[in-house]
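All protein chains but one are shown in place.
All chains are identified by letter, namely A, B and C, in their written order; residue positions are counted from 1 within each chain.
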């Protein structure tokens, strides 16, 4: 009999839900024991309810599992949530209230004062905010969130710079993959041969989440990072991998080789703790003129490594560079999974 | 017998050369009388030498014309040049030396002190720089250039702002169409499902050309614009139309409606003179949340109108917005054609 | 005051509905006087209700029109219908019953015994089937349909061959554009970098409609064509234009030049009657090795011309060739419009 921790997935049939199923298939610590989705899917075998959109085959064991009602009764104590924000706003608190550890990819509670927004390599300490949650006090349940798919790659690239040189100003323009919009998501008639210069609420999320992630835990809350931050978000005809053109000004002036070295040398708790989904190198600088590129670099480190390239001086701020991150792995399911691994390592999952 | 001015096209078989042929087919003032391309094409019928890549049919009359050697002997006095920079650097001076008016789309001479770099709606007065050219004095020939395909849309959007409010800082990130790289240009294996965060020399061109275009004619030279300017250039899987995410800081603070009005109301010499290829409105602001988009907006004003959208406050500079411009029409052949029309209207074409 | 015939559009907000609006903007005979769509759109301005997905601007007059309830009361007597089959099955009879001439693009009634399925260049005579309709007898109303977007290009290419040489066997494999699935239609995650070898019910439609179109009117019904017909349908990452690889065996053996001549010389009623939307040449053979191609050839004849290329011997049947047709113009809205023009010319529209 398995010694693994049983986990549930809320929103299991969507693209991120599928990534959870995929990434948990051979996980050493966790095992999918429960799946929930919309009413439409309830009671059906997962393999029929989900329109599987990943290149690896749907795990047979999970394909046969029956989709449960999305209610805490009967659900395991560890829940991965991949819900639309409007649904998450009601459902995640209900599961936390019922004593579940909710490891969420949704935007609903990310900016709540008592909810940690965490990238384990960046701000593992923020997890302590859990202790301020009313749910935690009452039932032991809690909610931990990971950032938006466009914020996470950026922040992984910014964290080493902020730590060593201190960020003053950040400007980012994204070129985001269609998988970030879920399935069916972006209509082909909208994106073939096209760029859409708009993603609803994305710029706001990127700006506020970046500041919270690079903020400091101060008693019962996070003091956001004090740098100026502006984002512009575009959708492009790419399947997976968000590319970002970034400019930064830093408090302490740095040479190119110092910056590159800050990225390549960066490791943190997940690497030290050898968390199963942690990439050996969270940030890798690519020397080639024309990299990173989504088709060739998004899968680095099993999709958990953020790649950076094209560091060069900026005539307005100090430096400009390109960041790439896999949006449904490092930017969603993998982000939550690494959060859960961190929680387990810290003793929060019992 | 035609009363039109006979013109020649250097580099006639490439993508921009084809656009010249297309745009000149029914032109009221000019008529294609001579075509030159590489040695490989010389002596062949144009219709066979050119791999026609445009949606409209190749004009029959031109298809039958024989490709001439790329030498001034026998060439008409008005020459449109669509050459690679390395070839243009030698060939354009040779034609100017021989008395030709060379209206060039190449980058070779754009930044030369005595060569006007012109967008008729922006800096028509710079044309006077012609008079300082040695060729002009000797043979009457001269060279006039238009900017890079990524600079031209940006500058059309910036000019009304600079004029009314004074630019202080400009940051632009481009998402450029593959036709900007010519034919065969970008390999499909490089761009399908991908973004390439690098276009050789493009950022340098955008930065320096923008400053020259928005500079002031001062005696025998141009004093470049004094604002700070930074560009990042990316290639995306779009056929035609360069999209740009732009942020600006201006000397005089402006409200959104003032900026939009500055764009929509902007007209200049080409509109006043009713030049045949001048769009009624050089810059149009689109109100929809998610526009401009290359597939739907690049062809506005027969490809000569720059569209702008998504004006919103920027947390680092003052304002951010999206610019779109057709890269082989307004950004190349149409740019040169409008320059030629301006020259004709000013009496420079005899 | 306009002397044009007022027409209504059922399903006006969809992709085909939008094509109707676009193609009717400057129509010499018809004028959009009424628009209906789903309940969701009712009562809203068309410009807000429709997510306009065409490259030309939405006609201002129509954008301001209010979307009516989809009921015959208050509707004009000529109705273009662009409805989903399940809705059309109920709604088209209701409008015919109420005395309307329903010119339908839907599949619902195409195969009904008393409903003409018409391509004016192919089987204009089938229109007479109207007289057998009960609606016609009762209220004067009737339904006329045009074929599926994948059948119409094929049949335009087959008709000249059937007429001159007699078809015996036809095999067609399609590569269909995403616009054929409407909007939002095909999800970008399904089609980017992909081929989908399945379109629900499409092969059945192609096979049976082709036989009905090339059948003979015999009293109160159509005797279908007697040749064998097999279709395979695929979806590809193309915006507009269905490409088909076709093989045929014919009763009378023909030389390549005879076949090409049969295509290029083909004209019929619409050309003789000079119907406004009839292309000068319904079928054009392209000599180039690698044509037709959707990006370059779908718009021929304003999207109403079918292009054919690559005629060469087939080692199984007699000949093989490639057919291309614009799927939302010739294959949908333009097809219905040409049918309406034929009906008008034949006196069926009063």
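The rule is simple: a contact is a pair of C-beta atoms (placed from the backbone, for glycine too) under 8 Å apart; a residue touches a chain by one contact, two chains touch by 3 or more.
Model, not experiment: these values are computed from the prediction.
A.B. asks: Of C:171, C:187, C:304 or C:329, which sits in contact with the chain we cannot see?
C.D. replies: Spelled out, the listed residue whose C-beta touches the missing chain is C:171.
A.B. asks: With the full complex in mind, choose from A:212, A:295 or A:344 the residue touching the hidden chain.
C.D. replies: Looking across A:212, A:295 or A:344, the contact with the absent chain belongs to A:295.
A.B. asks: Return the single residue from B:62, B:124, B:173 or B:237 that touches the missing chain.
C.D. replies: For the chain that is not drawn, the touching residue is B:237.
A.B. asks: From the list C:4, C:55, C:163 or C:291, which touches the chain that is not on show?
C.D. replies: From the options C:4, C:55, C:163 or C:291, the contact with the absent chain belongs to C:291.
A.B. asks: Looking beyond the chains shown, say which of B:186, B:214 or B:286 touches the absent one.
C.D. replies: B:186
A.B. asks: Please identify, in ascending order, the residues of chain C that touch the omitted chain?
C.D. replies: Those residues of chain C that touch the unshown chain are 169-171, 173, 175, 192-198, 207, 228-230, 232, 234, 236-239, 243, 245, 247, 289-296, 309-310, 314-317, 320, 322.
A.B. asks: Hey, which chain A residues sit against the chain that's not shown?
C.D. replies: That gives, for chain A, the contact residues 53-55, 192-193, 239, 295-296, 299.
A.B. asks: Could I get the residues of chain B that touch the absent chain, sorted low to high?
C.D. replies: Chain B touches the missing chain through residues 15, 53, 178-179, 183-193, 237-239.
Quick note on the criterion: only the chains that are shown with their structure count from here on.
A.B. asks: For which chain is the distance between its Cα centroid and the global protein Cα centroid smallest?
C.D. replies: Of all chains shown, the one whose C-alpha centre lies nearest the global C-alpha mean is B.
A.B. asks: Report the inter-chain centroid distance for chain A and chain C in whole angstrom, where each centroid is the mean of the CA atoms.
C.D. replies: 47
A.B. asks: Where in chain B do residues touch two or more other chains at once?
C.D. replies: 192-193, 239, 295-296
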